[in-house]
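A single protein chain has been omitted; all remaining protein chains appear in their positions.
Labels A, B and C are assigned to the chains in the order they are written; within every chain, residues are numbered from 1.
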Amino acid sequence: MAWTWFHRLASPPYVYGVAGRLSPWFAWPAVLLILGGLYGGLVLAPPDYQQGDGFRIIYVHAPSAWMSLMVYTTMAGAAAIGLVWRMKVAHAAAAACAPIGASFTFAALVTGALWGEPMWGTYWQWDPRLTSELILFFLYLGYMGLRAGIEDPQRADRASALLAVVGVINVPIIHYSVTWWNSLHQAPSVMRLGKPSISLTMLLPLLAMLLGFTLLFIALLLVRLRAEVLLRERSSSWTREALLT
Amino acid sequence: MSHGDVEVAALTPPIVARSSATSALGAAALALERDLLLAFRHPSQLVQPLAFFAMVTLLFPLALSPEPARLREVAPGVLWTAALLASLLALEFLFRDDAHDGTLEQYALSGQSLTTLLFAKIAAHWVLTGVPLTLMAPLAALSLGASPSALPGIFAAVLIGSVTLSLIGSIGAALTLGIKRSGALLSLLTLPLALPVLIFGARATQLAMSGGPVVAPLELLGALAVLGTTLAPLAAAAAVRISLE
Amino acid sequence: MREFLDMGGYAAYVWPSYVVTIGVIVVNVIWARRSLARARQLVRRRAAGEAS
Partner (left out) sequence: MPEGPLEVEDLSVWRGERHVLRGIGFSVAGGQGLKLTGPNGAGKTTLLRSIAGLTYAEQGQVRWRGVDVRRDLRAFHASSAYLGHEPPLKPDLTARENLRYWVGNRRRVASRELGAALQRVGVETCAEQPVRTLSAGQRRRVALAGLTLLALPLWLLDEPTTHLDMDGQQLVGQLIAEQLARGGIALAALHHPLPGTLSAVPTLELAA
């Protein structure tokens, strides 16, 4: 039946095993891509004609910002599956996403501020992207806070899952309202992200970093998922068998 | 079973026929009535958020300067920040007592739609906190240097915006049920979701004070209220069910 | 090399950005591995506790 893969995904021992086998296949390409991207971004790419070498921050800022959104979406998707089908593994995946997403959102904020100082002359500019990023950071904090606040694990899973789903509905509304607000109070100079003349040597390292970060996320998620699954299933017999053999 | 059955059976009502069941609307009306009655038995709970709102608007002239031009400039922000915080303060009372004494449990088991019953509760909460806030906001605006011609716009903005604040707040209040010392967490969950209301509300107030057209931000506030009305009670009902599990 | 490290005068912004991001990556990797090791340890300890 077409649904068997879905049911197998719901089985913790299966997921534990498969995640363990898959994670190196994502981890090593991620390492190679990120190292290549770093070399390409720092050495091969020519300086931007307007921003000079300062533009090289894009190679860490853009992938971090991409991660912050992608991880949140993944988390909300897993949470929704967990809510609807009461799938424990999905809740474990959502729980595994949060710290990864929060830490990369933090990186996106810091690199954004570091980029802002030479470009805008100030570390913090209330530009819509950075502001949305900051709000996203608070959404992550709220999610983790709620999860930590509820003692009963099942209830914590379901309540935080609901919050993640509510959050994902709200993210576009928040982003839209922040953009709208920014268009009213816009400062004269806004970040000029190398729109003109992005050469291939500039673009390729960026693509490598974006793909590398994505693969890294999958690898991290798989490892964390295994940990979450083990913790949740610590009293069932398969966990012992999996570890002692 | 026992010999006394025949005589006592006459005293208890027969098992109820479906036809005498309360309609969904009737049940919602009763829930609303009960919450209003309860609030009027405890008026101090109503006054506190209002006093808080008045205090915050008083703080700004003292902290900044009593100079009217300066105050007029910050008035929209002050007004909406104060309104947001005051409505947040009132949120803690929304479900807490009902969760404590088993009312929510009975609502969830009543065979009525929990979403509808919670909508009635949120409506009561808005009547008790949002409406007084709406009545007070023009006064606060006057004290911050708004001209009387700006008051209708401000009144309309707070009227519509406070509906959405109550609705959004209900989700956070329901999610944090059963958590001790949930105050800070409740703000962390609710404030990011409430940002669009703050942005559009402050913009409407600003336009009203400068004599501009307030229709566009009011429409956006209205759209948020409609969206909140359709989605927030559903999410709150799901959160209440989770808290009862 | 000196020129490379100087980053056209942007060294004070470029290098901290890279350090922070790579730091976040490294922390995430350590974090993930440690959480798995901890979970395994917990299960082993339980199994040992029940066997004895």
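Note that in this section contacts are C-beta pairs under 8 Å (C-beta built on N, C-alpha and C of every residue); 3 or more make two chains touch, one makes a residue touch a chain.
Keep in mind that what you see is a predicted model, and the values were worked out from it rather than measured.
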item	value
Chains in view touching the one left out	A, B
Contact with the hidden chain (one of B:106, B:149, B:210 or B:230)	B:106
Listed residues A:36, A:52 or A:153, member touching the removed chain	A:153
Sites on chain A contacted by the missing partner chain, in the whole complex	86, 152-154, 234-235
Chain B residues touching the omitted chain (full complex)	1-2, 4-5, 8-9, 11-16, 18, 20-22, 26-27, 30-31, 33-34, 37-38, 41-42, 97, 101-103, 105-113, 117, 244-245
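Please note the rule applied: only the chains that are shown with their structure count from here on.
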item	value
Maximum inter-chain contact count - chain pair	A-C
Farthest-lying chain, centroid of Cα atoms versus that of chain C	B
Chain B and chain C, separation of their C-alpha mean positions in angstrom	44
Inter-chain centre distance, chain A versus chain B - centres from mean C-alpha coordinates, in Å	33
Overlap residues in chain C, where contacts from two or more other chains coincide	none
Residue numbers on chain A that touch chain B, as the complex places them	83, 135, 138-139, 141-142, 145-146, 149-150, 152, 154-155, 158-159, 162-163, 165-167, 169-170, 173-174, 176-178, 180-181, 184
In the complex, chain B residues that touch chain A	171, 175-176, 178-179, 182, 185, 188-189, 191-193, 195-196, 199-200, 203, 220, 224, 227, 231, 235, 238-239, 242-243, 245
Complex contact set, residues of chain C against chain A	4, 7-10, 13-14, 16-18, 20-22, 24-25, 27-29, 31-33, 35-36, 38-40, 42-44, 46-47
